[in-house]
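Only a single protein chain was left out; the remaining protein chains are all shown in position.
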Amino acid sequence: MSEKEKTLELIDLKKYYPIKKGVLQKVVGHVKAVDGVSFHINKGETFGLVGESGCGKSTIGKTIIRLTPPTAGQALYKGTDIFSLDKKSLRTLRPHVQMIFQDPYSSLNPKMPVGEIIGEAVREHGIVSDKDYREYVMNIMKICGLRPYHIDRYPHEFSGGQRQRICIARSIALNPDLVIADEPVSALDVSIQAQIINLMKDIQQRNGISYLFISHDLSVVEYISDVVGVMYLGSLVELAPKKELFKHPAHPYTQALLSAVPVPDPDVKMNRVLLQGDIPSPVNPPSGCKFHTRCPYAKPICSEVTPEFKEHAPGHKCACHLYNDGSWV
Amino acid sequence: MDYKEDDELLKKENAAEEFVYDEEAAEDYEANQVFMTPGQMVFRRFMRNRLAVVGICAIVFMFLFCFVGPFFSPYSETELFYKTDIDEHPDAELIYYRTKAVQRGDMKFTVYYDMHTGEECDTVPTNIILDTRAKPSKDHILGTTEMGQDMFTRLMYGGRISLMLGFVVVFVELLIGVTMGGIAGYYGGKVDMIIMRMVEIFQSIPFIPLMLIISSLLISFKVSPRDKIYYTMFIMGVIYWAGVARMVRGSVLSVREQEYMQAAEATGIRTSRKIFKHMIPNIMPIIIVMATMDLGGVILMESTMSYLGIGVGAPYASWGNMVSSVNNAIVMRNCPYLWIPPGICILITVMAFNFIGDGLRDAFDPKMKR
Partner (left out) sequence: MISEKDRKEQLKAIKKENARRYREYNRNKNKKVAESTYLTEMKDDSNLLEIEDLHTCFYTDIGTVRAVDGVTFNIPKGKTVGVVGESGCGKSVTSLSVMRLLQEPQGQISFGSIRFNSKDGKPVDIAKASIKAMEKIRSREISMIFQEPMTTLNPVLTIGKQIDEVLELHTDLKKNERYQKVCDLISMVGISNADRIYKMYPHELSGGMRQRIVIAMSLACDPQLIIADEPTTALDVTIQAQILELMRDLKDKISASIMLITHDLGVVAEMADIVVVMYAGRIIELGTTRDIFKDPRHPYTIGLMKSRPNMIGEDEKLYSIPGNVPNPINLPNHCYFKNRCESCIGKCNNPYPGLVSISDTHKVACWRFIEEEAK
């Protein structure tokens, strides 16, 4: 595993948002949106990041491309730390790390024709000569399943799926090595979702791109990812190769997430692991294991000691006290 | 039925090959759909608003009246008219003109000088006097002013000044306001803090007293009435920028949070491009609406100032100083033709601009409807 080339390696990434109060804007506490997350993405592979809203998964994406500054930690892109780059070298790095946003409606400038949206940055970074520019954009549009006459139309004429194709075209036009896809299909219809996922997979096979695929939908992540990380309240609770994770979900939270997905089969009455209560606020996360307030197997130790995030099987890491006594199967 | 044959034919044709999604058919279908460009959509929504269309018509009419009308008028703006029967000596002359009697050859003449600037206006034989506040007649459709000029002609020239002043002031305030607001909103932090405090200072300046002071300064420096108009335009623009800046800053802040701005950031394009290609086009609707609304406001402010005698002064006409001719109850009662026409002009123009502004706002933002 370690022989593979790592496109991105995150080391102990932290992102705290200060809470300010009073006239003097005194910092009274922190929202620990991301609290010490480490993982790496291999070249040409997809890392799926799953979690519920507010668990910090989108923050990770935005922090990696420096749309928000990190509090601590490192993000090594092919060995260089993205967080320590100055403005100029950051700009030269930009085309290599791209992002696809969740909402295809607000992520396209309504006042710009499609060709311009896709090609703008291509021209900026001088990826192709001016002569080949239009042809290049047309070609990218073709790859992404858009028609040539779309090039002069405006975003409002497109459906959600087509818009997301435009977003994908915009990001791959820069020949990136890593694409951070922040819930790219959750705003789309089921049949369109499948199209977009297939498109993303095709492009991956073609260009050898790595994806960081952020989603709340386990079934989508399961389909596209090679490695999956499950997040809860700012930290990873489980990380494993896809097949391993879905066959042997270890952490109670992962189990609950898996069983909560409704199955389109009236005969399957699943034994739901129904979680009680809501996700606690990240301002005051519970002590010990953050999940113990909702965990069906919670033991006294869970509320006192933070479980270690350790490797139980090759490539399968989990942070839970249940397996400390060697009960791993 | 017939289609059974069809069916079999098709089945034969398709038997060997797999299903292929007919992209071309779908494409043709899509390409033939009726669609509208964003501009067309705004235009359509705007035209549906009746009041706004009425407003546009009124403004077009006013422009024609003020800028084309004077070419068809037989009189000029400052031309004086006289009458020959000299029963009484009008007071107006004493207020607006300094007179001096001169002897040229064997005739006696009266020279009229402007009270404020001291310029020579006209020299006429002493046995005729100014025809002031004449009732509407064939020669003078709306009568004459209290200075003895043709009312109708002056109404057209006055409109020129009022409208031009409106546009220039709005241009100046937009120039400063959009730049400052844009900088404050885009960069944030300390720059934002400083600019916003400046805005607050400018917004707490009492406008009319300030103009009174400036006006008296200008007079004491003997600035000509023409230059005074330019100064007024500039000063109004400089004082009004604060409101624009505050508004622009707000919309820049909201646009900056949009995902397409983050996407632009992520693709690593230049800051100038981000501002001019992504930011400005998206705050343009707000700026246009604000500018239209402000046009009405500025014209109203100009008339207030001219009424108080600190805006546009004689010999130039503006709708404001024309209304100011009604300075006592007798004029108001006996000479409605002096103040009603300019008053109506101001009313129509200001209302029209407001209607257009409302219409544009609804047209740009369909969610605001109802």
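Assorted remarks:
Order of writing sets the labels: A and B. Residues in every chain begin at 1.
Here is the rule we use: contacts are C-beta pairs under 8 Å (C-beta built on N, C-alpha and C of every residue); 3 or more make two chains touch, one makes a residue touch a chain.
If you're wondering where the values come from, they're calculated on a predicted model, not measured in any experiment.
The chain not shown here is touched by just one of A:5, A:86, A:265 or A:325, and that residue is A:265. Touch with the chain omitted from the figure is made, among A:13, A:41 or A:220, by A:220.
Per the touch definition above, the residue from A:201, A:248 or A:316 contacting the chain not shown is A:201.
Annotation for subunit A: contacts to the undisplayed chain at residues 52-53, 149, 159-162, 189-195, 197-198, 201, 216-220, 222-223, 242-243, 246, 256-267, 272, 274-275, 278-279.
Throughout what follows, only the chains that are shown with their structure count from here on.
Taking each chain's centre as the mean of its C-alpha atoms, subunit A lies 52 Å from subunit B.
Residues of subunit B that touch subunit A in their complex: 27, 30-31, 35, 37-38, 258-260, 262-270, 273, 277-278, 281-282, 284.
Residue ranges on subunit A touching subunit B, taken from their complex, read 62, 65, 67, 90-95, 98-99, 101-103, 106-112, 120-121, 124-125, 147, 149, 153-154, 156-157, 167, 170-171, 174.
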